[in-house]
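Structure incoming, see below.
A protein chain is absent from this complex, but the other protein chains hold their places.
Note that the chains take the letters A, B and C in the order they are written out, and that residue 1 is the start of every chain.
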């Protein structure tokens, strides 16, 4: 059961956890990750940001990443929710949640989904900084993290 | 900021996530794990379970595990909540949540806390199965998982 | 007809979100060169090393062939999550 959403509405961890767990009697493990807007990217104070995406390709990309995770691990429920549009500091940008019978697979799959989402899914962050608006630069460290899955 | 609780009251992921995030402007990453009562441990249908612990030692053990995680990674907030007493299938047994400036450290610390909790913290599960009550046996796989941290 | 899309910083630099092109054949690399010829001010942005491309919403490398009816997109490295 995959749920993939790209949306402007706020992310509710309460709702996401409930959707992962309700009636789920067989998966003892739930691993979750939330990425939030923080205020000190690259040293300049950040007030908020705007997320741009490529409608159509973004959803396809996320589905391919989830399919690939399912091919590696025997997963129960998978939920990937990504906000787009305008956000404030402390808002949740992304939620990834995985249920599984086994703890290690739940952790690995959750981390794998985030690592690939960060480097493949067409989203771009425009930050509102004290010094003006600026596009966030991609980080080499995110590409390097992919090596652990190859 | 560490919160360690061993308690009979139900775990609310909503409350835990809020406590991890409220006013937290610097940590972009939140990794969480929830362990739930599942119904097919060792093949026999499970109706519920009772968690026994060693009051005093359990809390000390959890604090030592959290201290050890903080010595390995530069973490923001850490919350470890473990229920004791009687529980039903689908109830949350344990919540571990970590915030951090970096995604990889948040994942690693969360997994490390669970791996050590599973093998060191004095908790014991008594399952109510169709066939009667039975103490859950420790799994070798849990001990093997510790090797990745040594 | 080929539909060309630009995203994020590249969209802002070119001040163009979408451009439609008739009668083109060649690779993604050829398309970049062709657009840079049509709009000389685009060259420095479009030919930057880190610009990525997709054809019909799938990531491709520069030597992938562009066919009539394709949707081609150019964008900087992604920064979501």
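Note that in this section contacts are C-beta pairs under 8 Å (C-beta built on N, C-alpha and C of every residue); 3 or more make two chains touch, one makes a residue touch a chain.
Here the structure is a predicted model, which is why all the values come from computation and not from measurement.
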*Taking the whole complex into account, name the chains on display that the unshown chain touches.*
B
*asked:* Of the residues B:4, B:19, B:101 or B:136, I need the one that contacts the missing chain.
replied: B:136
_Using the document's definition of touch, tell me which of B:20, B:69, B:98 or B:114 contacts the absent chain._
B:114
*Against the chain that's been left off, what residues of chain B make contact? List them.*
35, 51-54, 56-57, 60-61, 82, 93-94, 114, 117-126, 135-138
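FYI, only the chains that are shown with their structure count from here on.
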*Counting one step per pair of touching chains, how few steps separate chain A from chain C?*
1
_Farthest chain from chain C, going by mean C-alpha coordinates, please._
B
*Taking each chain's centre as the mean position of its Cα atoms, how many Å separate chain A from chain C?*
26
*If you average the CA atoms of chain B and of chain C, how far apart do the two points sit, in angstrom?*
48
*Mind pulling the residue numbers of chain C that touch at least two other chains?*
81
*Among the residues of chain B, which are close enough to touch at least two other chains?*
103
